[in-house]
Every structure is written in structure tokens, then in C-alpha cells.
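Take this structure first; my questions come after.
With one protein chain held back, the other chains of the complex are shown just where they sit.
Note that the chains are named A, B and C in the order they appear, and that numbering of residues resets to 1 at the start of each chain.
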Amino acid sequence: MRASDQPSNLSILIRKIKSKPLDRELGFGRTATTESRLMNPDGSFNVQRQRLNIWDNTHYHLITMSWWWFFWLIFGSFILMNCLFSLIYNIIGIQHLNGIVAGGFLHNFAQAYFFSSQTLTTVGYGHVSPNGLLANVIASCESFLGLLTFALISGLLYGRFSRPQAKIVFSEKMLVAPYKNEQGLMFRMGNARRSELIETEVQILLAFNQRDENGLLGRNFYPLELEINKINFFSLSWTLVHPLNDKSPIYNFSLQDLLDARAEIMVLVKGTDETNQQQVHTRHSYMADDLVWNARFRPVIGRNAKGMPHLITRKIGEYEELRKDI
Amino acid sequence: MRASDQPSNLSILIRKIKSKPLDRELGFGRTATTESRLMNPDGSFNVQRQRLNIWDNTHYHLITMSWWWFFWLIFGSFILMNCLFSLIYNIIGIQHLNGIVAGGFLHNFAQAYFFSSQTLTTVGYGHVSPNGLLANVIASCESFLGLLTFALISGLLYGRFSRPQAKIVFSEKMLVAPYKNEQGLMFRMGNARRSELIETEVQILLAFNQRDENGLLGRNFYPLELEINKINFFSLSWTLVHPLNDKSPIYNFSLQDLLDARAEIMVLVKGTDETNQQQVHTRHSYMADDLVWNARFRPVIGRNAKGMPHLITRKIGEYEELRKDI
Amino acid sequence: MRASDQPSNLSILIRKIKSKPLDRELGFGRTATTESRLMNPDGSFNVQRQRLNIWDNTHYHLITMSWWWFFWLIFGSFILMNCLFSLIYNIIGIQHLNGIVAGGFLHNFAQAYFFSSQTLTTVGYGHVSPNGLLANVIASCESFLGLLTFALISGLLYGRFSRPQAKIVFSEKMLVAPYKNEQGLMFRMGNARRSELIETEVQILLAFNQRDENGLLGRNFYPLELEINKINFFSLSWTLVHPLNDKSPIYNFSLQDLLDARAEIMVLVKGTDETNQQQVHTRHSYMADDLVWNARFRPVIGRNAKGMPHLITRKIGEYEELRKDI
Partner (left out) sequence: MRASDQPSNLSILIRKIKSKPLDRELGFGRTATTESRLMNPDGSFNVQRQRLNIWDNTHYHLITMSWWWFFWLIFGSFILMNCLFSLIYNIIGIQHLNGIVAGGFLHNFAQAYFFSSQTLTTVGYGHVSPNGLLANVIASCESFLGLLTFALISGLLYGRFSRPQAKIVFSEKMLVAPYKNEQGLMFRMGNARRSELIETEVQILLAFNQRDENGLLGRNFYPLELEINKINFFSLSWTLVHPLNDKSPIYNFSLQDLLDARAEIMVLVKGTDETNQQQVHTRHSYMADDLVWNARFRPVIGRNAKGMPHLITRKIGEYEELRKDI
């Protein structure tokens, strides 16, 4: 662990900061890591929770997994259920399915599989149909199960569709640039969705390692004030600025200081998606390695053929380094 | 660009306004247009965003397109899917569909199309049914796909239904009328839905071109204060008034001043729809051309046969010009 | 109109009230009625809005109509659609439906009706099946339409289920009872649902007729302050009290004063339903005729067999008159 090997640097940190850290209780527990990042770049936290039981996070995963995985999961379940029921029909006896000419096992299995599929989806052509008590009972249950499963899938599909989600693109780097006779810590966000984000609010938290008066290494949290932290509409792009003046907890810090302290800057965005009027939260995290000293973002908004402002989403992170004479 | 051709007028503007503009960061980027309107009359912004990938706005479009387009889109998809599967069955060989008497290509295509339709919708009459491994596998997948598609449509239909939406009708014109010994900027809104809008709040933003001290033309934003900006119930109609007193940023402006500066007045309405208790946002935009000097709205609420107050929605924009002696 | 016939009384009203009325703009327009009640006892407003087009309130009505009407409406539509398609099949020619023995018109109509029903619900037994291009096309469209209709019904059913609704029972009468050495205006509400209402807030508006300085009769609105207007949980019952002290706009009013002024007391309740965490709004309205002078509510909470507090919902309005010596 590099930070703890350099007590000199960190004692400097203590000296420099006037503002008080946030109380430590941020829901991560007392042992919040001093080594790895707390928040991943995608905004998820770098933590793990023990499940209480196996079903506990089923709904969460079904709602948040990618569309491809979701499709293959339900298609796989469909095939699995058909195989299962095909086996059951074969155990009962293939002769209890009218319209099937019995043959070898594979032939019977395939035929029963197709009958099962026709029952599960309720397509029920009827060129194959159950006869006898047991086959009828199974077929009845299967069609019930089929409908239930598809009702469930309907619900999940809607849950996936209606999940509040913004698509905010963040610049990969955080810049330290001249700002109003001083310097400012800057990053840029772009709204990549068709729908507006209204009443958008941003909050920044800085986490870094400090030694307390007893020399114990701990991770402290400081809020970083923004020049503007709330806008009416987040329509295209937004450059957020934390002025590096004497009110900033990291005033006069060098890049090395921040690297040594394993500084992490967490960005919390809150807004209302206009299409469904749901509140959305997005997070992002920058490590000290993502900082670029003395640079400036390139314009990201152009004009399209009709003269409309036009966000070139892919350029959100583009910046240019400034001459080093400041 | 007319505005920049008349620096004299615009320098007047600078002189006249005491109140400070809002900070420029309104989510439209630095290059916010000085020529065209920022907000369309329907409340959508005059901006464009580059998509990150082709699926990005699918859900947005499926939810917001008109009902007619939505219906034809899914009906078209239904026909397309049937054509596709019909081709597949024909490639496999029409003889693998029991009950179809093979004929010319068109005949076979139509027969397979109808079988496909019966499978996709799971109606499955069964006078035609698949035989052989391949045809059965395809039919099984098709019925699965059919159910999935209709589950998806269920979800989309519900998403469309439950989308929070107010139907607020705005007067086409904004009036400048006598108001409490002074003048007031007025517009009127009517609630055209059956359900009440509760805790409705309105905010007005004025955008217009100004030259800064260096003579650079830019677009500034000023909030316009309303006499009343919040009501408990927006039941029928509401006339909103911005008093043109010395606290107003456009106090003593003439219509020509506003035209020159390409003034745009953006109206932001927020309320809660009572039926589903969802928050709704509506926007509207007036350009300087929409201003009528010295006029007054005609009454819009009548009495119906039972003596109940009755909103005649179509009259929401009706006004009468006043004598020019004020 | 009784109130306007008694200017003497109403001029008294003007004299008595120290507090200022709310600004008139309450979303009901300038001509707010001075005769009939503004809010019906069920909380709906006594107003009417002209529809912009015929579909405008369809969703509203489908979501808010009673369950019986909803069931009969969709069952009726099912029968109607079947009749329509039966006619179409008969026009095409009953011979294009395999398995039907042609007969008289009624027989043919019934047979085609049943085939249509099997297609619309996708049950598709198959003892009747379409043959020929036209019959197949119609059947294909019908099964598509059937699925669409049931997807729509699924959506509506869920919309009806998930509509935020509290079931708050109000006492029929409002009492004027002794309260802390003075008198208080009281009414009682009970929560008749299984689920708790959290963070419940109540607001009271008084509307009554007054003559202004020019003698013009108008309807003014005054907020009535409540001793407690917000509780953490609205679990069982809640008695709300407006103290009739000298801060009240109706301090020293007699019942006759309130009757003359056609006083209406509107109760607005806002809370969060715990089961689905949705905000719910309920309203109620009392007219001056609903006031009972010098009475007290009877206890409404008993103990059940296990000693638990138990709300006897039906008794929420029970009160007893007090001796007239106060």
C-alpha cells in the first residue's frame, strides 16, 4: 500500500486542509477501504453483500441484466421446460399422446418435446393430443404453467422497460484548468438520450486517505462545492466546475499529493426523466489518475444542417492541453 | 441575422436592464443559438443529440409515437414476421406442413403464411400442422417468439397508457394589458383533461440577445416573476401575470426592442395529475411575434345547463384589443 | 339566490373578518359560483370541461369506472367484435370455413360467431378452420386483433389495480365542540384500508360569499388553521380541530351567518400509501348544513378480543349532542 508508506506526504495533507471532513458514517462501515476505489467508474459500489437466501436478488438481476442475457435466459428456460415435460410424457408412455407414431427414444423425445412446446405456448395444433388421465393432467398443468410463465415475462419486460435510467456520458478525464483568475477542477457530462433531464442536480464527494492525530491512516470524505450544481434542463452538455480557491479542501494540492492519498472523486447526479417523469440517479467516479493538469475541453456542441445545436456525444471527453506557462 | 445588424438597439438593451441574467449554463452549451428559437411551441427543445447506438431511443420512440403509427408499426411487424417464417417453411419444404396441398409458389407462400400467423398468435387451429424435425423446431421457436412479442406489446401498451401527461392548452398570444395601475404580461392556460392538476407551479424564463461589454452578441436568460406562480388546483383556467414594473428585466421595453432581441419566453409548468398521482411537466414557448400590446382575454368559463362552471377550451386564446388611449 | 338577498348579514361578515382572503385565483376562474357548492362530497369538483376530441378522456374513464362497468364493457366489446367478424365470414361465404355445415342465416351466423370467438381468444380448437385466401386473411387479422385487445386489457387491468387510492372515511357532520377553554370546529377521518397512510397532511379551505367594498357579491377563500395538520401515521382515526379563536376568520360567526354566506369547507388530505409507496390525495367537502353546534364525537376505537385497538369504521361519524349550557 503506497499511501501508508509515505507518512510525510500525508501529514502534509493534514496540515493543509482547513475544512472538516464529513462524518465518517457513509453507509460503507468503519473499515472503508484505503487501498482500492470505493466506486467503480460505472457508478456501482465496490462492495459485496451476503445474500440471506437464494431468491433475494432474483428480481434485481432479471431487471438489470443485459437484454441479450435476458433473452437467452428465458429462451433457455423454455427449452429446459420442454425437455422436462417431454421426459415426463415419455415416462407416462408415448402411447398416451394421440397422433404420435412411437419409435426410438430420440424420436419419441422429439415428438413429446414438440407437443410440450405446443402446450406451453398454448398454440395447441391438436394433431397431437393427450389421452388418458395422467397425460391429460400433466398437459393441463403445463398449459397453466405456460401462461403463468408468460405472464411473468410480460411483467419482467415491462419492469425492464420502465426502469428509470438516464444515459449520461461523462468525460473520461477530469481537468484542472484556468477558471476566473484561479484554477478549477472540471469535468463534462452529456445527455445521450432523446428525452430531457429536468431539474438536474449534481453533488461531488472527495474521498482520500489521511492520518489522524494518532497517526492512524483513515479514509475521509469531503464535499466539493460546485460553481453551479443545479440546472433547469440538462439538454445537451454540462461542464461542472469546482473552483480550486482557498475554500476548497484540496486548495494548493499537487497531482502527486492526490495520487499519494489515493484520492477518489465521486459524482452523484440526480434528475427527472421527462418521458416518464421518474427520478433518475447516475453516478461516476474519477481517481487521481484521471486528472489532467492544465487542459481545456474542446467544444462538443456543433450545428447540424438546419442550424440546430447538435451534441456530438462521442466528443464529450475531448480536451486540449494548454501551454505550461501558467 | 437581424439582431446583430442593429447594435444601437441592443446597446440600449444593456443599458436598460438592472437585474442580472441567470448564469449561462442552462444545459444548452455555450453556443446557444442567437438566431432560431430555443424551444418549439410544443415545448420540445430545438436541439439534436447524436445517438450512441441504434437501440438507444427505441423505447422512447415506441412510447411517444402517435397511436396510429404505433398500431401500424406492430401490425407491419406482424406481417413481416409472418412473411419471413413463411419463407423459412417454404425453404424447409411445404410438404413438412401437414394439411397443405402443395401448389405454385404463391399458393405455398400464402398457405405457409397463414400457418405462420396461426403459430405466432398461438391460435393453432391444427388443420395445418408441422411434421418432421426442422419444421417442428421452427414452429416451436415461432410460437415462443410470438408470445414474447405480445408480452412486449403488452408492456409497451401499458407504458403508453401510464405515461404521465397533462393536456394543457395555452393561449396562442401573450398579451400586454393594464394590470394594477401598471401593465402586465399575460397568458392563459386551460386544463383540457378530466382529471385535476394539483399543486401546479409555473416558472417563466426570458431569453434574448444582448451584447456584453466587449460588444459580443450572446443570448442571456432572465427569470420573469409571476404575481401568483403556484395554485392548489388547476381545475379550469388560469391567467398568469408578470407585472411589468421596475423589477421586471423588460420594464419599459417596446415591442420593437423585444423583436430586435429575438426575445423568447419559455413557460415551464409542473403539477401532479390526480388520477395517477404522477408529476407532469409541460412547456410552452412564446416568441416576440406572439405578443399583443394592449389587449385583454375574453372570459373562457361559462355556465352549463346545470349552472356548473364550464370551460370552453377552444376559447382559451380569445382576446379583445383595448382602446389605444392608455 | 338567498345570500344576495340579505346584504345586511353579509356586510356584517365583512366587518367581522380581520384576516385576508386568499387571492382569488384558485384555478376555477373568475366566475366561481356563488350559489352551488364548489366541491362535491366525494371530493370531485363541480365543474365541466369541454373535450378537445372524442378520445381525450378514454383512458381516464377506463381507469376510473367501476369494476362492474369495466367488466361489462369489455365483455360487451368481445360479443360485438365476434358479431362483426361473424358477419364478415358470412359475407365471404360460410363455405370458406371448413367443418361448418351450412344452414339458415341464424345457424350460419352462430357457427361463424363461435369460430370468431375461437380465433379472437386464440383457443383455436380447429374443428372449424378457414380455407381460401380471404377467410384466412380475415382470421389472421382477427387473431392479431384478439391478442392486441387482450394486451390492452392487461394494461388497463394493471392500471386500475395500481391506481393510487386511499379509502378515507369522513364523519358526515362537522361539529362545533368545546376545545381548550374555547370552541373548535372538528371533523373525524378513519383509514378503512389495511395499509397504513404515512406522512399524512391535511389542509382546510373555507369558501364563502362576501360583498366587497363596492357591494359586489363574490366568493372568497380562507385557509383554516388546524391544531395539528400532519401526522407520521394515519393508522386508525384522526380528529382534526380548527380552534375557533380570534385568529380564525370565522371567529364569533353563528350557524346562520355561515348558512347565509353559503359557507363550504373543503378538506384536502395528502399522504403516502405504504403498500405501494405512492402518494394519494383525497378530498371532502362540508357545507354549512353539515355543521352541528355543541356536540362531541363518540369513541370509535374499541378493543378486539386480543386487546388490540380496533377501528369500528362505520361509527366514524357518531356523535352526541352536549348540554346547551355552554
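Rule of thumb we're sticking to: contacts are C-beta pairs under 8 Å (C-beta built on N, C-alpha and C of every residue); 3 or more make two chains touch, one makes a residue touch a chain.
These numbers were taken from a predicted model, which means no experiment stands behind them.
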Of C:Val123, C:Val137, C:Ala295 or C:Leu322, the residue in touch with the unshown chain: C:Val123
Chain B, residues in touch with the chain not shown (by the definition above): 122, 124-126, 154
Chain C residues that touch the omitted chain in the full complex: 74-75, 78, 82, 110, 113-114, 117-118, 121-127, 150, 153-154, 157-158, 161-162, 167, 169, 190-198, 200, 228, 231-239, 272, 274-277, 299-301, 303-304, 307-314
Residues in chain A touching the chain absent from view: 23, 25-33, 35-36, 45-52, 56-57, 59-61, 63-64, 98, 118-119, 122-126, 128-130, 133, 136, 139-140, 143-144, 146-148, 151-152, 154-156, 158-159, 163-164, 203, 205, 268, 278-281
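FYI, only the chains that are shown with their structure count from here on.
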Equivalent of A-B within the choices B-C or A-C, defined by over half of its residue contact pairs recurring: B-C
Interface sides of chain B and chain C: same vs different residues, half threshold: different
Chain A-chain C separation of Cα centroids, rounded to whole Å: 40
Residues within chain A bordering two or more other chains: 122, 124-126, 154
